[in-house]
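Only a single protein chain was left out; the remaining protein chains are all shown in position.
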Amino acid sequence: MNATQFLSIFISAVFIYNVIFSRFLGLCSFVAISKETKPALAMSLSVMFVTTMSSLITWFIYRFLLIPFGLTYLRTISFILVIATFVQLVEMVIRKISPHLYRFFGIYLPLITVNCAVLGVAVLNSDMFFVNNKAVTGSFYYSLFQGICVGLGYALAMLLMSGIRERLDLCRVPEAVKDFPLAFIIAAIMGLSFLGFNGFKF
Amino acid sequence: MKDKLIVSVSPHIHKKDSVSKIMWMVIVSLIPAGVAGIFIFGLNALWVIILGIISAVVTEGILQVATKRKVTLLDGSAILTGLLLAYNLPSGVPFWLPIVGSFFAIAIGKQVFGGLGQNIFNPALVGRVFLMASWPKYMTAFIKPQNYDALTSATPLALIKEGKLLENISYLDLFLGRRGGCIGEVCILALLLGALFLFFKGYISWHIPITYVFTTAAVTYIFGRQGLLSGDWLFHVLSGGLILGAFFMATDYVTSPLTRKGQIIFGIGCGLFTAIIRLWGGYPEGVSYAILMMNAATPIIDRYTRNRIYGTK
Partner (left out) sequence: MKKLFQEFLRGIVKENPTFVLVLGLCPTLAVSVSVINGIGMGIAAAFVLLGSNIIISLLRNFIPDRIRIPCFIVVIATFVTITELVMKAYSPALNRALGIYVPLIVVNCIVLGRAEAYAQKQTVMNSLFDGLGMGIGFTWALILISGIREFLGSGKMLGYTMIKGFNPALVLVMPSGALLVIGLLLGFFNILKNKRA
């Protein structure tokens, strides 16, 4: 386990294999919510929190429950149940602690359950940091860090996209490409520009 | 360039033909670099430039007619895009490459956003990264400079990326363009002449190019090959597409921030990314990617560096 490994997880999760532009996880919410900066930021923060926590929890479940009992084929079901439960818990806690914050997040919180990015990073972690049903050294820290970085990548994409779309709102965009088509084309160009980090090696 | 106090989409020009004038001035300032490129690489380079320009103009014309918008071919912006794209290509590319590239640059990089003033990304660079991703083989095949006694066709940046030591290339070689590279990027002398012209006429300000070049130099100096603070910053400043990018592409009004503070942030960001990609990325050159990434960040930068309106807190 070394620092360069963390750096390459960071660069690859945020830029090269950006969750939106490269893996396409979380596209539905991305296209829908990136129209304005405030909601985009709110969604990004919630997603980042959930990806981090679910990376943590699903790692434990995979390592100490599914592998020892030979139940790795139940990965999909157990991960998604864990995530759904966790998001529900978070929703209830936020509602209790700070109704103001709860209203700020609105419907975005329950939407996160079906955000492919969350399940995606959990599955990715178990694919990348477990070999032959054994955890590689540092697996836990790598998984946790990847969860954080995937959230960061999502946030970066959201932030940039919302700024761009807010600005394009002031313009006369061709009717046919308004909203979705243009959003995808912009995402394509951003993805191309992130390609610059390909082959990054510290 | 004077500070722009109105917050809306640039360019903020009152008369339509002023935009046009700026475009044509930039085109004129780029002519020396093109002439140098043709001298260094041969007539192929001229063809690439011509094809790039024609394709850009034709694409814009067709799209504007098809979408029933005003045809603005004479404002020079399509010609400028075609020219810049050609300058970013090696001289030995097949004839269809600049045609397809310019088409993509104008159609996807510009018209899809609604035309001049509304594009987020620099169209020429959009075309370039599209070509780079689609036909990397052709985009990295450089020919030896003619009329000069160069040993190899590979660009200096590509050589150091592979870890090969550079012999027989002096700073003067880099400055005059005696090296492999893209048509418009190699002759620093010609580029700087054009840039000085634009400075004196007031068409570009120093904020972006100087901070860009300085940041790249600083980072490459600090993280040198032989340990900290040993980097060959002059080599980096004179190599690749840095001068072309910093003075002629990063300075595009439409795709860079409005305020001085924003422009400085933009320049630093471009410089940082360029240096990072050059030093540690897989590609030898990072100018196009760096500028495009900062183009994407420009709306956000604008948002957070807005000038305070007189009278508000």
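Couple of notes before you dig in:
Order of writing sets the chain letters: A and B. Residues in each chain are counted from 1.
Throughout what follows, a residue touches a chain if its C-beta (ideal position, glycine included) is under 8 Å from a C-beta of that chain, and two chains touch if they have at least 3 such contacts.
Everything numeric in this text was worked out from a predicted model, so none of it was measured.
Among the residues A:10, A:24, A:102 or A:141, only A:24 touches the chain that is left out of the figure.
Residues of chain B in contact with the chain left out of this view: 94, 100, 108, 112, 130, 133-136. Counting over the whole complex, chain A has residues 21-28, 31, 73-77, 80-81, 84-85, 88, 110, 113-116, 119-120, 123-124, 127, 175-178, 180-185, 187-189, 191-192, 195 touching the chain that is not drawn.
The working rule: only the chains that are shown with their structure count from here on.
Each chain gets one centre point, the mean of its Cα atoms, and the points for chain A and chain B are 33 Å apart. Across the complex, chain B is touched by residues 37, 159-160, 163-164, 166-168, 170-174, 177, 182, 185-186, 189-190, 192-202 of chain A. Residues of chain B that touch chain A in their complex: 8-9, 67, 108-109, 111-114, 117-118, 120-121, 126, 129-130, 133, 273, 276-277, 280-283, 286, 288-290, 292-293, 295-300, 302-303.
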